[in-house]
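Left out: one protein chain. Kept in place: all the others.
Our next item is chain A:
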C-alpha cells in the first residue's frame, strides 16, 4: 500500500459512497438521508483539518480525547460522559469480563475507539488479546445464548448512530444485528449451517429484517451472490456450503452479511482460513463493497498485511487493552510501542535479506486472569530495562497522545522510543 493510495481514500469524495445501492435507497428514510448529509459534511470538516477520522468539533472532541486517555485510570470510576457522540461508532471504555472458576478473565479491559462511515479500522493483536471478544461485544452477542453459563460482565458504552447498545433493550439490539451491524466470521465452513442451502441462509437473513415474500428475498440473494462474484448465482444459490470452495463460501458469507446493507461490517479474521491466492481476492472484494455500500468496516486480524491493505486506522491490542492507536501510516511508519515493533518484526517479507532472522515477540500472551500489574507487555518487552524516569514496573502506562491522533501506552520517553525505532528496529525491517 502506498502513501498515495492512503491519501486518496481519505479524500472527501471517496469517504462517502458515490452511489447508494438501490436497496438502501428504497429502505432509507428521509431522516437517515438527512443524517447522511450531515455525516458527509462532518467528514469533510474532519478530513480537511486532520487526516484522522476522529471527531474534532469542539466539546465532543475533548470528551472523546479525555475518554481515550483516561480509559484506564481508575477501574472503579471510568470517565463516561453518557453523551451521544458525533462519530458513527464510538466505543468508550468497553470492558468484557468473564467469570470463570479460575477467576475473572478480563478479555477486554477498557477499550475505546471511534469509527466513521466509509472508514476502516483494523484491530490487530495476537490470539487472546481480546479482538474477537470486542467484536462480539459490539454485536451484542455476549448477552444471548449463555445457557447455564455465567454471563460475562460488560461495562462501558457502545454508541452506534447515536444509540447506546450496552444498555439498550436486547430485542432492539437483536433487530440491529444483521441489519445495521453485520459480521463475517473466520471459517466460513463452520460459520454456515451445513444442512441448509446457501440461498436459504441468505434469504433467511434478509427476511428477518424485511417483510417480503420468499421470491423477492431470493431475487435479492441472487443479486448479492452475483455481486460478490459467485458464478452462475441462479444455480449456485441452491448449493449447500460443502459444495462450495473455501473462497466461494467466504463470498457467500459476505453476501449474507451485506444482504441488508449494514452500516457497520465487522470482519473477524475473514481471510485466515483461506488460501493465500483467495485471501487477496476476498480483501479486494471487501474493499470494493465498502466503497459501494459506504459502510464502516472493522477488520480484526493478526495479519498486519491485511490491515495494511485495508485500514484507515489501526488499533493494536495487547492483553485486552489498546497499546497503540492511530492512522494506518502512523502505526506502520512511526510505531510507538515495542509490541507493535514486535508485530512488524514478525512479518516475513520477500525483500528482506535471507540471512536476517525474523524478530519474533518472545514469550507468550499474558494470562487474562492475572494480567501483569503495570504494563501487561513488560514481561516480554525487550526494552523493559530502559530507564523510565523513576516509573516503577507496577505503574500501568496510560494511552497518551504522542502525536496528533496517535496514541500509545508506553512508559518509555518519546526520544528513547524514536531513537530505538529509527536506529534498531526500522533498519531491520
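The rule we apply is simple: contacts are C-beta pairs under 8 Å (C-beta built on N, C-alpha and C of every residue); 3 or more make two chains touch, one makes a residue touch a chain; residues count from 1.
Note that contacts and distances are computed from a predicted model.
Trainee: Given the options "Formate dehydrogenase major subunit", "Urea transport system substrate-binding protein", "ABC transporter permease" or "Heme exporter protein C", say which is the protein name UniProt records for the missing chain.
Mentor: "ABC transporter permease"
Trainee: Among A:208, A:278 or A:426, which residue is in contact with the omitted chain in the full complex?
Mentor: Spelled out, the listed residue whose C-beta touches the missing chain is A:208.
Trainee: With respect to the chain omitted from the figure, which of A:194, A:231 or A:348 is a touching residue?
Mentor: Spelled out, the listed residue whose C-beta touches the missing chain is A:194.
Trainee: Give the residue, chosen from A:154, A:256, A:274 or A:323, that touches the chain omitted from the document.
Mentor: A:256
Trainee: Considering the whole complex rather than only what is displayed, give the residues of chain A touching the chain that is not shown.
Mentor: Residues 139, 141, 144-145, 147-149, 174-179, 182-183, 185, 187, 190-197, 204-205, 208-209, 240, 242, 256 of chain A touch the chain absent from view.
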